[in-house]
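I am attaching a structure below and will ask some questions about it afterwards.
The complex is shown incomplete by one protein chain, all other protein chains being positioned as in the whole.
So that you can tell them apart, the chains are marked A and B in the order they are listed, and the count of residues begins at 1 in each.
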Amino acid sequence: MNGVAAYVWLIPLCPLIAAAVTALLPRQQRRLASGLAIGAISLSFLLSVLSFLPCLTRTADERVPRFLVNFDWVQLGSGFLRLGWMVDPMSAAMLVMVSFVGGLIFIYSVGYMANDENFTRFFCYLSLFAAAMLGLVVANSLLLLFICWEIVGLASYLLIGFWFHKPAAAAAARKAFVTTRIGDIGLLLGMVWLYSETGSLVFYDEGRGCLEQTALSALASKTLAGGMAVTTSISILIFCGAAGKSGQIPLHVWLPDAMEGPTPVSALIHAATMVAAGVFLVARMHPLMSLGSGLQVVAWVGALTAVFAASIAVAQTDIKRILAYSTISQLGYMMLGLGTGGVAVGMFHLFTHAFFKALLFLGAGSVIHGCHGEQDIRRMGGLRKLMPVTFATYGVGMMALAGFPLFFSGFWSKDAILHAAHTWPISKGPFLLGLLGTLLTAFYMTRQMLYVFFGTNRSTTRALAVSHGIHESAPTMTMPLVVLALFSVTLGFLGTPVWPWFDAFIAGRSAHWALHHLTEALPTMGLSTIIVLIGTSAGWWCYGRGQIAQSPFRDTLAGFAPRLYSLLRDRWRVDEFYAATFQALNQALAELCDLLDRRIWGGMVRLITAAAEGFCALSRWADDQVINGGFEHACRRLSRSGGILSACQDGQIRNYLRVVAVAVVLLMLWLLMGESL
Amino acid sequence: MTLMLFLLAVPTLAAALAAMCLRNLVHAALCAAICFTGVAALFVYLGAEFMGFAQVIIYVGAIAILLLFAVLLTRGFETLSPLRARQVPWPVGVMAALITLAVMTISVVSSPSLLRPRTAMVLRTRQVGDRLMTDYVLPMEAIGLLMTAVLIGAAVLALRDSNGAKRRRVP
Partner (left out) sequence: MNPLPTVVLLSCLLFAIGLGGVLTRRNAIVVLIGIEFMLNAANLNFIAFWRYGPEPEALRGVMFALFSIAVAAAEAAVGLAIVLAIYRHWRTADLDDVDELRGDRL
């Protein structure tokens, strides 16, 4: 089916053109750069909505609507490498979400980065990122997806390290790139393996695609030597790439450090879109991953990540770090949802999370902006009255994240995941871990709210002048917050158990009211509500009764369980572990190679140089002594012989006479006696 | 006859040798004159009286006197040049002369045709004059020309040139 897919390639192209034009601008032109970027993404949003609409139609046979364009790209031998793009419900929804949230964040950045001198460069990178992300979403070929995946990684590197003269930012950008690269190795291997098994990297290609029935049934029967199914192995390899991009353990270490970038970057890339790319990949490859036991790995890793990250978030003091770990935790939830419940469950949480996490990050950015660059929550406080709009929207986001019942989207999406985990036939472990995660999420979000917005202002270093100067942010910054808050509330209603519109949308069915689902879902809903309330109360009990204002300042948990607190604060010492093992090994290898290069290869080069020099010296000596010397010697001989010859004509007559006499005598002798001799 | 020959030859050769060996130039010139006289005597002995007397007139009368005059006119200080070029050693000359002598002697001795006897003949001056005017008139005229040239040339060469001498002295 062609249809709307014929022009869907325009959607990534608009921001790409904006990025190219901005990159080639001769000097800083702020209005043009930001105008181009926002204009391009708005255009993409419009086109995304236009391509979304056909996906809402329902065909009679209740098939998933899918619009494709495939073409031959590169000739390999007798066959071709095909690329293509498509529009199906999942990608259409993603397009709308990415371009909408992206557009809001672009607008926010105009205000946030107004004082930065590299304004144009920022918008160029943002547009590049948007183009790559949109391209990733519309890709119908794993190869095209991978290309856009890598460009997204590049844009992330450029944006994290935007303030590259800060060593921490440069190191964080490098760390992000390298860590995701490690995941990408797995993805590449999986891709190559899949291609070799199925002969195609295109997802849906009229029966020939790698996610279509023929290919999948051919794969399903194969096993490896150790008994593991080929599908499981490929799934695990592809999941490696997703784990790197989406911050699952053990490749999560880059995400908190990526907070060194500007806050809009954190909001866009590390909350709403890029990290969701991993989830999107798993969702795309779900038909393949559901064969074999790949999804079990996904579910367990997701559950563990959720709890692990949430536990770290409890002990953090940087406002953005808390949100970063929260993101990792929620990504774990998404993976858990994909693993246990299917595409719709995981994707729904992705969508809701995109909105409320972007909201939370932008709100944090507003707080930081208002506190004149302060990021430590221990030095904030009392912003409830100083920045009311920010407080209100942040509150909405917090409750959505924690999963407050009924009115907040996070509740519905997380509940769907917990329900799916509960009904998972293989194990109840992920479900319990999910519940624990919910408890911790509610706890640390309450803690953060209490630290930042309640109590009195504790910005000691900047003194009274600052506390007088903390005010609400500009409308360009608060307006997106309000919009996102709105969506954080309303979007949840698309995925309630009684009216599973989203689920049906993804599957291509029409949604029906299903009141019977309510009875199934009610126990889980009730349980999660209770746990959220317990978490919130615990948070209030630890921090809400004036402990924060005490001095000397000490976190309640630190007083309660100091060893555990320090372990959590040090992020379970994972970074230190990596530094001691992999990095140390890498360093040792690098030093060995450097030694090899400098001593041995360098030595060889020096040896050859010395030999060449020696040869040159030898030839110079030869030229000097032998050739020049010989020449000079010959010349001297010549002049001396000239002297000798000239001495023969000395004007001495007697000599002449004697010589002539001798000659005549000899001649005479020869003439007269020559015959007899 | 051989005795006569011997008596004539010995002084001639002795005088020649003396002329070549003497340090005193006047003595050498005088010995040369004696040698010329001896040769004239030999000419007479051999029957060519005209030649003998011609020899006396020209050689002894003119050439020997000329030699004496030259010796007397070129006396004086001899400036030794500070640098002497390398000389071929004088025994070379003597050896060359001796070898020439040896070669000639050997060739004379080893040719038998020289030993045929003959009758004597007397040279008459008239014969000489006849020959000069008939067979040898061209050489005679040429000799006349030569003599004229020699006369003029020698006079020019020996002429004291006062202007040229001043010009030649370049500092």
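Basically, a contact is a pair of C-beta atoms (placed from the backbone, for glycine too) under 8 Å apart; a residue touches a chain by one contact, two chains touch by 3 or more.
These figures come from a predicted structure and were not determined experimentally.
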item	value
Residues from chain A at the interface with the omitted partner, ascending	650-654, 657-658, 661
Missing-partner contacts on chain B, residue numbers	1-2, 5, 9, 12-13, 16-17, 19-20, 25, 28-29, 32, 35-36, 39, 42-43, 46-48, 50-51, 54-55, 58-59, 62-63, 66-67, 69-71, 73-74, 76-81, 84-85, 87, 90, 92-94, 96-98, 100-101, 104-105, 108-109, 114-118, 120-121, 123, 127-128, 131-132, 135-136, 139, 143, 146-147, 150-151, 153-155, 157-158, 160, 165, 168-170
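Here is the rule we go by: only the chains that are shown with their structure count from here on.
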item	value
Euclidean distance of C-alpha centroids - chain A vs chain B, Å	128
Residues of chain A defined as touching chain B within the complex	647, 650-652, 654-655, 657-659, 661-662, 664-665, 668-669, 672
Of chain B, residues touching chain A in the complex	85-88, 92-93, 96-97, 99-100, 103, 107
